[in-house]
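Working notes for the structure below.
Removed: one protein chain of the complex. Kept in place: all other protein chains.
Right after this comes chain A.
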Amino acid sequence: MPQISQILETYASQFFWLLIVFGLIYFTVGRVMLPKVEATMDARDRKIADDLAAAEHARAEANNLGDSGAADLAAARTAAQAKSTAAKTKAAKDADVRLAKADAEISAKIAAADAELAKATAKALSGIETVAAEAAADIVAKVSGAKITSAQAAKAVKAVMTNG
């Protein structure tokens, strides 16, 4: 076994080179490169933790905003509903008032028209009597040659019209 049979010839060389190589490894890899790698890892871990915290914060904020937004929306909806109800009530009232006014106007107009109509009828009727009396007097004159006064004629027409 060379590890044991050669030990006396080779131990110095083995120790010497191992000390050099392991010393280099310890002081370059262990003391210089390793801390840099670990610093990178720590920086990454910290960044991830920070980012997660920021995301959590943003999420909470967004939740808050959403909640308050929903509340605002509900309030706005209630207000709008109240306003629209009020407007509807007011519009109905206005319509009633205007309708009543229009009714009154129309009734007045109808009444006036009726009165005028009655007046016109009466006037027309009296006109007819006069014309009939004249016609009767004329007819009498033509038929009998007797002259009758218009007062007699009118009396006769009236009598006929009242009876007839």
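Everything below uses one rule, namely that contacts are C-beta pairs under 8 Å (C-beta built on N, C-alpha and C of every residue); 3 or more make two chains touch, one makes a residue touch a chain; residues count from 1.
One rule holds for everything that comes next: contacts and distances are computed from a predicted model.
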item	value
Undepicted complex member, UniProt protein name, chosen from "Cytochrome c-type biogenesis protein CcmE", "Sulfate transport system permease protein CysT", "ATP synthase subunit a" or "Spermidine/putrescine import ATP-binding protein PotA"	"ATP synthase subunit a"
Residue of A:Lys47, A:Lys88 or A:Lys155 touching the missing chain in the full complex	A:Lys47
Where the unshown chain meets chain A, residue by residue	1-4, 6-7, 9-19, 21-22, 24-26, 28-31, 33-41, 43-44, 47
